[in-house]
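A short write-up of the structure that comes next.
A single protein chain has been removed from this complex, and every other one stays in its place.
Right after this comes chain A.
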Amino acid sequence: MAKTIIKAVGLSLIMASVLPMAQAADVPEGTRLHPVQELIKGNGGEPASLDPQKIEGTTGSAPSKDLFEGLVQQDDYGNVIPGQAESWSISEDNRVFTFHLRDGLKWSDGEPLTAHDFVFAWRRLVDPNTAARYAWYLEIATVANATDIILGKKSPAELGVRALDDRTFEVTLDKPVPYFVKMLGHQSTYPTPQHVVERLGDRWTRPGNMVSNGAYVLTDWVVNERIVMERNPLYWDDENTVINKVSYLAIESGNSELSRYRAGEIDLTSTGIPIEHYKSLKAERPDEVVTTPYLGAYYYEFNTKVPPFDDKRVRKALSLAVEREKITTYVLGQGQRPAFTFTPQSVSGYNPPEVEYANWTSEQRMAEAKRLMAEAGYGPDKPLTINLLYNTNENHKKIAVVISQLWKPLGVRVSLENQEWKTFLDTRNQGRFEMARAGWVGDYNDASTMLDILLSNHGQNKGQWHNAEYDRILNESRMIADDAERAKYYERAERIIVEEMPIIPVYEQVITRLKRPYVGGYPMNNVEDSIYTKNLYIIAH
């Protein structure tokens, strides 16, 4: 698995032939399959695009996993396994990655798929003319010249990727990125068919026009209603695919989706069972409510440039007083875990450190919090007032209300402020807040996807917390290829967060959805929620 490759890198060039061949629908013996293999999934909304380089958000990434396939894919546990590439080798310095494509790969129109298609797609991703949001993905991977191309200083042809021959794709990075292969499950790195994109322009993603390389091909797309795909007979592993047709419904409202599931119109909902219905559903349909861990953190951030939040005693006191267990048990109750570190425990290759105060009783935490507040000069006689900002949403509101109650014993007075999503983002971006709700979901399965956003120069570090030691540790970690060794750096970084508390981690997110009992092969342990329809099957019912 992924770890195998990265651990073995020190032995110079290795071939990844020890990896399991591929994930496909793994139907247990004796299972009777339904004669009609069709799946209807809720998609939680309309995707911004179906063009791999232009996709934004999960509404686009979910269908893209069926339509396209990148160099690698993930197994049911989120481990990296070969996709279009059957093997790869990594240079000793973790900077040059060479991928060997499978033999006989084809686009859905029968044209051969070559390493040149990957070169085309990656150049397209950073080309200023594409204006792709995810162009930054190749920047954080430090693919050679990516930033200069985005800045318009170099031509896309100078990107550090090349096709050594039709089946060999080579990537050169500026800096070592030990988890680079893990990053390639992301849709922005999927290949796109040059021969179609150049001929049809923006219209290439329409049904009838789209040529793809995944297990399914697009057959119908009604904006705001449905995206329908059928099996791609030219997909390299088509013989192991079971489901013939899959539809994604663009239903944004969780309640509407729930009604349609209840009416028998959906087999698998999008994530996020409405909290108010969760308990009754769990009682009513215990084997249909599935809850799986997710690589996402829910937290509050301090604007560390605004006093008194520049004082770590105040930050720590406020964090200590937030009894996460009350929130996860009474407000959410869907299996979310209380969070004391920023990186969720579900991340692969690293166990976030045990935090001492996590095991304290609430009295102990409150006593320490009061002590710290008094030390910082606040208490019942000199109460601290806080403006708590969140985006308009019932669940965020409930949590904010509970938190403000939990702070009461500290003599803290809270004013709650909610703003519409884009207004909220704008306010946060401009630093016009004291404390704000935040959430972050990892882009790839490595702790750096979380920890990086607290780097001093990171665009996501809205609380403007700067810590030189933290930056140094994370930058050094990039030089370490070995997962276990690198994990030690992550642990040190995490301990700095615990000590400095620039954020209050509240809980670790989970994926909750409704799944009909006859949908087989559902991955219960993929923390990035990567679901490939080709691995599922419909049991006779």
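As a convention for this text, contacts are C-beta pairs under 8 Å (C-beta built on N, C-alpha and C of every residue); 3 or more make two chains touch, one makes a residue touch a chain; residues count from 1.
Keep this in mind: contacts and distances are computed from a predicted model.
A chain of this complex does not appear here, and its UniProt-recorded name among "Histidine kinase", "Oligopeptide ABC transporter permease OppB", "4Fe-4S ferredoxin" or "Polysulfide reductase" is "Oligopeptide ABC transporter permease OppB". When you scan A:219, A:387 or A:427 for touch with the missing chain, the hit is A:427. Touching the missing chain, out of A:36, A:131 or A:367, is residue A:131.
Which of A:198, A:265, A:394 or A:469 touches the hidden chain is settled by the complete complex: it is A:265. Within the complete assembly, A:256 is the residue of A:155, A:256, A:475 or A:525 that touches the hidden chain. Those residues of chain A that touch the chain absent from the view are 46, 48-51, 54, 56, 128-129, 131-133, 135-136, 139, 147, 150-152, 202-203, 205-206, 222-226, 249-253, 255-256, 259-260, 262-265, 420-423, 425-427, 429, 439, 459-460, 462.
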